[in-house]
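Heads up, one of the protein chains got dropped from this complex, but the rest are sitting where they should.
Letters are used for the chains, namely A and B, taken in the order the chains are written, and counting of residues starts over at 1 for each.
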Amino acid sequence: MRGALAEQERPIVTLVTDFGYVDPFVGIMKGVILSIAPEAAIVDLSHDVPAHNVLAGAYFLRAAFPHFPKHTVHVAVVDPGVGTHRKPIVISTRHGMFVGPDNGLLLPAATEAGILATFWVRRRELLPGRVSPTFHGRDVFAPVAARLAMGFPVERCGPLLSAPLPLPEPAVKRIPGGLRGEVVWVDRFGNLITNIRREEILRLRPATVRATGRGFYGRWLSVTIGSFVIDGLSATYGLGARGELLALVNSAGLLEIAARQSSAREGTGLGPGAPVMVKVVNRRR
Amino acid sequence: MRGALAEQERPIVTLVTDFGYVDPFVGIMKGVILSIAPEAAIVDLSHDVPAHNVLAGAYFLRAAFPHFPKHTVHVAVVDPGVGTHRKPIVISTRHGMFVGPDNGLLLPAATEAGILATFWVRRRELLPGRVSPTFHGRDVFAPVAARLAMGFPVERCGPLLSAPLPLPEPAVKRIPGGLRGEVVWVDRFGNLITNIRREEILRLRPATVRATGRGFYGRWLSVTIGSFVIDGLSATYGLGARGELLALVNSAGLLEIAARQSSAREGTGLGPGAPVMVKVVNRRR
Partner (left out) sequence: MRGALAEQERPIVTLVTDFGYVDPFVGIMKGVILSIAPEAAIVDLSHDVPAHNVLAGAYFLRAAFPHFPKHTVHVAVVDPGVGTHRKPIVISTRHGMFVGPDNGLLLPAATEAGILATFWVRRRELLPGRVSPTFHGRDVFAPVAARLAMGFPVERCGPLLSAPLPLPEPAVKRIPGGLRGEVVWVDRFGNLITNIRREEILRLRPATVRATGRGFYGRWLSVTIGSFVIDGLSATYGLGARGELLALVNSAGLLEIAARQSSAREGTGLGPGAPVMVKVVNRRR
């Protein structure tokens, strides 16, 4: 098998789960993958998705997939419905394949990647003789991902589905003079990450700002979270006094509230679900 | 070396330790392994075995090894006796090799895998010039595992031992009409994992149940933990009302108490050491 692969690209499989790093669940999935695809590079995106938090898992996958080669197979398992009637699926896209439960987890990433087709994983010979009803990560998702990474044709995984099920996620709304979204994740550094995307903010820019060519950063908008009003967007974490709140567009293209060399979560006492408003500021000259 | 290996299987080394993910101990072991076996796939089973908890480490290794190829070398380091007279050993089995301290850690997995022979690792040229008395993971277990993964003959590691030392572990006992075991581990999801194995439960089945062919699941038994009595075995986590306690046989073949979309640990207030009873139920028709 090693020889046969020599002229191909190295298979890559990424994993994002809520299995944690204590129990051996993830190691077991890797054993299954290496048994089928011994040359694979297996990359952990995160296994500390909060238990059963499909929204956080979807955000992680959405942030990470664009940085992998197009032949990568991404496996995501945040799956409160394991053992019920939810379907295991594969979504084939223009930038990678996505394997996991049909509960919305794969959808933001797959949509961004450009969905080509969605398949219900049901083909018998892809799965072990006995599928545990409690550990589809091991018995369904890992073996299917490994076979796809080795070149198994995705359209032979099972029946074509019309579309994956949607992810129940909070929407960003237009309000007079701006946008209203919310905090969806707090990262390691206490940064508050919102669901408001760079593109949505750009569309707010007044013509006068666009005309200057400086555009994005600067003080033409304000960001409100709780009782805090932040004046303008910063380009980096490195500006401002220690502890000062900053608003910036993070490396995943999302509006984020940070505090210089400090934690915005602790500074504001706010977390997931907190409303965030972006408003255009009309300044006098 | 790369060329020489081209026709062989890729070496696989797994690691299970109580070293945690903060300190660089595990990374250092990987540096040692890659220096000897540059092509190796190194897989973390867990490094968050509770410090010095040999029983938990043994459970993790037992649960994981069957899912790896037979040529895999498994390294386990939960080793409160490092630097004393406990021996470093290799156990060669029908399904993988097991490297670690002779304190019972390797025994449940190796026994399940089918022990062929046990060797005391003492051969000088396998070890670095100076062995740290405090970090055998780096200076003994990692280099020996890497050499075994590269094809070094196990019987040349050192003297043959008659058997590895036993693991001090709680036993499952027969009681009138059933079994008495205990909780040995609480996983990430708050599931209470016991030491009662699927096979032991199957042996309890009354002839009337066996005759139906449905057999395993259903209401012919009850499971008692603390003040809670669970009626029957479930096939999956997905059945029952939210928070309801379920008993099931988990993916490692052990009886487990779970709570639907919730934590059985929090629901019961119980953890490792809590007694668990399985009893056959005599129902009237």
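By our rule, a contact is a pair of C-beta atoms (placed from the backbone, for glycine too) under 8 Å apart; a residue touches a chain by one contact, two chains touch by 3 or more.
Keep in mind the model is a prediction, meaning the values are calculated, not measured.
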Omitted-chain contact residue, chosen from B:I28, B:V209, B:A235 or B:V280: B:I28
Option from A:F25, A:F60 or A:W220 whose C-beta touches the chain left out: A:F60
Note that chain A touches the absent chain at residues 6-10, 12, 14, 16, 21, 41, 43-48, 60-61, 63-65, 67-69, 72, 187-189, 235-239, 248, 250-251, 261
Name, in rising order, the residues on chain B that touch the hidden chain in the full complex. 2-3, 6, 18-28, 30-32, 34-35, 38-39, 42, 51-52, 80-84, 132-135, 138-139
